[in-house]
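Here's a slice of the assembly, chains where they normally sit.
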Amino acid sequence: MHIHDHDRLDRIGMPEAVLCSEKTTAQLERIIDDLAATPSPVLLTRLFEPKFAELSPSAQARLDHHPTSATATMHGTLAPRHDGRRVAVVAAGTSDQGVASEATRTLRFSGVETSEIVDVGVAGIWRLERALPEVLAADIVIAVAGMDAALVSVLGGLIAGPLIAVPTSVGYGVAEGGSTALHSALASCAQGVTVVNIDNGFGAACAAVRMLTRFDTGPD
Amino acid sequence: MHIHDHDRLDRIGMPEAVLCSEKTTAQLERIIDDLAATPSPVLLTRLFEPKFAELSPSAQARLDHHPTSATATMHGTLAPRHDGRRVAVVAAGTSDQGVASEATRTLRFSGVETSEIVDVGVAGIWRLERALPEVLAADIVIAVAGMDAALVSVLGGLIAGPLIAVPTSVGYGVAEGGSTALHSALASCAQGVTVVNIDNGFGAACAAVRMLTRFDTGPD
Amino acid sequence: MHIHDHDRLDRIGMPEAVLCSEKTTAQLERIIDDLAATPSPVLLTRLFEPKFAELSPSAQARLDHHPTSATATMHGTLAPRHDGRRVAVVAAGTSDQGVASEATRTLRFSGVETSEIVDVGVAGIWRLERALPEVLAADIVIAVAGMDAALVSVLGGLIAGPLIAVPTSVGYGVAEGGSTALHSALASCAQGVTVVNIDNGFGAACAAVRMLTRFDTGPD
Amino acid sequence: MHIHDHDRLDRIGMPEAVLCSEKTTAQLERIIDDLAATPSPVLLTRLFEPKFAELSPSAQARLDHHPTSATATMHGTLAPRHDGRRVAVVAAGTSDQGVASEATRTLRFSGVETSEIVDVGVAGIWRLERALPEVLAADIVIAVAGMDAALVSVLGGLIAGPLIAVPTSVGYGVAEGGSTALHSALASCAQGVTVVNIDNGFGAACAAVRMLTRFDTGPD
């Protein structure tokens, strides 16, 4: 029998989370039952609407589901922490909203102050300029972009702090599936940009939590 | 026996050219001999230095070779034409210089006024800003960029005229070979950008010549 | 909140357009509501029938939907312009009709005179010969082709003006998804052909608009 | 110890051949020694010049080496057969000459009458038209083409007999290595075209020999 990792949070500071998209409905219901028996806050990710709809009413009732981000929480969220620090989640287009929301929701679940700025793709660079002051004021920037992911390099040249890129699977033709955005972010001409898996807003948020955990609270 | 296409120029207005990189030294020497017998200007492309060095002294002597662009000409260039029109070749980095030069040399060989602007990658967007007036004044812009090719989308959002992207094979890791730059340019979030094969500065120049031929001189 | 780009048309001359395929129904309905409040003509692309059918009746009623091209318009089209110029959209097979229509509809929406010639694949080269006079008379040719995209090279050797290739995702086996057609067009043995993303009829039309804008109306 | 297949010819009618490019110099010299001891004609393929130059003088002396096709023969060739039948090897460009020669040399080694027609790519379709009568008169056509391999589809629509495509690795960017030409030939819009591996002129010739063997001489 599999064991949930209830003591993970204390050990390495990551939010406890369940990745739902690859599990069967029956597996998810069993996990939700197990989690209901313990009080600590839990985040469920990639719980897209069709799968949520397949859950039993009692399982659904236990979850606080947020369709745009395909996330859900149980037992509320973690207490606010990292006072005075802020993460900015910046998305290139409307179609990147879902992945951006996954990052934002993960950060807020983890108690981190987060602002979300959408629709600032570089083909209309004046929109990005307008948003720049808010972006520059953030401690960590998460850039969410599909297609050519050009936003990543432009931001990378403008800000000095940590920049985490989340390529998205938005697009058709060569952009389909997100590998163009992924490779573009990895090959960015801006120095020191790091990248997570395609559509992995959750992972980018966790990377930000790693930084805040270490730098605001010191060694393990 | 293969026949050179001496009457091509008159027929469809493209510069007559020989692609050298895929031919053997013996084949090239025979072609150069054939071309020497006719007076019309010819352009040789992708004649990289090692291959040029393998040619016989007499074949070398017949060519005006330009190492940076790996091009050579015979019998001079075409007469200036398309008066008052100008093409701007814009390259993201020093490493894209060779491909940019191929485009510039092809255009000048074809009698087209051309300006070349190098090292304006978007990770240092203030450099691009400084060069923008010259770019905006051109009738056609050829953007040469490797790695993430973010320059293409940024330019595409700033200029209204034709923009032709040339992805380059510059880079290592995911950027090696140029397919990241190619896919990024094809997936550009800027509307109406067109793309040619990786490293094909010659092809981009020919696309510009097609436009100038048609729009300045009317139907075929 | 995301801002629609109502002043784009004036700035760089591109048609204002909304790419629908990557947006949720809820996002699209909100965008349609926003657009209804302003008078300028708008084009919606990749609004395939299943997604159109999911829109609310009131959203549907605001759109002039064209199923073959998966496009829709609001507030009519732009006024005719570029008098005396004509674009020819040439498609290799019946299965390329949808993408060809997207190009044609975008051009007509933009006020450009356009003729559409379908089913002239090179395996039956006599059909192409019959259509050739009409193709040669056009100022810009957009070639739409899937599978081996051989039409692109054949046309490229016959016409002197600008030729924009749109590879399509038509086909099965190695042709599935369109990368064979894309690579074939990029590797075309005809000089100066440019290429857009797979199935991107809209982008090819925008590239034509860029040429017409610049060459018929002068500098920005 | 490995055994050469000296009785293969009688059994299934294929020419006996040794593929050299993947063998070490020592292995090749041992094989040449073995073959010298038996009288039957043998063909060596993909014996490119650098490898030939590495062979010992005595091994070289035993071979009739042909650099363009990278083939060599020992003990002469097979007697002419399939009287009145002819194969046409048609190549798109000068750069495809080597692969075309491999096909031609294999056929002539096998006793088959063969004509070779080079530099008839479709971007200059009038050159193909001039060569068409000779192509149409052949019993089997082998089309050798790299890059977009458009020649394959055009020929496929014009001739009624067997057409075997040999994609070549000629080209750069997306054409490099030959997979674009391979996929293009496989996705050809012309019906009933068959394809062999990239650069496999030898295989195409063997496929022709299979046809001639069966149809001119009846069942096994």
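Labels for the chains are A, B, C and D, by order of writing; each one numbers its residues from 1.
Note that a contact is a pair of C-beta atoms (placed from the backbone, for glycine too) under 8 Å apart; a residue touches a chain by one contact, two chains touch by 3 or more.
From a predicted model like this one, the values you see are computed outputs, not experimental measurements.
For this homomeric complex the structure file specifies 8 copies in total, of which 4 are displayed in place.
Here, only the chains that are shown with their structure count from here on.
Comparing the CA-atom centres of all chains against that of subunit A, the greatest distance is found for D. Annotation: 42 Å between the Cα-based centres of subunit A and subunit B.
Per-chain Cα centroids separate subunit A from subunit D by 56 Å. Across the assembly, subunit C contributes 157-158, 179, 182, 186-187, 191, 197-198 as residues in contact with two or more other chains. Taken together, the touching pairs give a contact graph of some other shape, not a line, ring, star or complete one.
Looking at which chains touch one another, you get A-B, A-C, B-C, B-D, C-D.
Partner subunit C is touched in their complex by these residues of subunit A: 94-95, 97-98, 118-119, 124, 127, 146, 170-176. Listed in rising order, the residues of subunit A touching subunit B in the complex are 92-93, 121-125, 147-150, 152-154, 156-158, 171, 173-175, 179-191. Contact residues on subunit C toward subunit A in their complex (touch as defined above): 1-3, 5, 8, 19, 21-24, 27, 31, 46, 169, 177-179, 182, 197-200.
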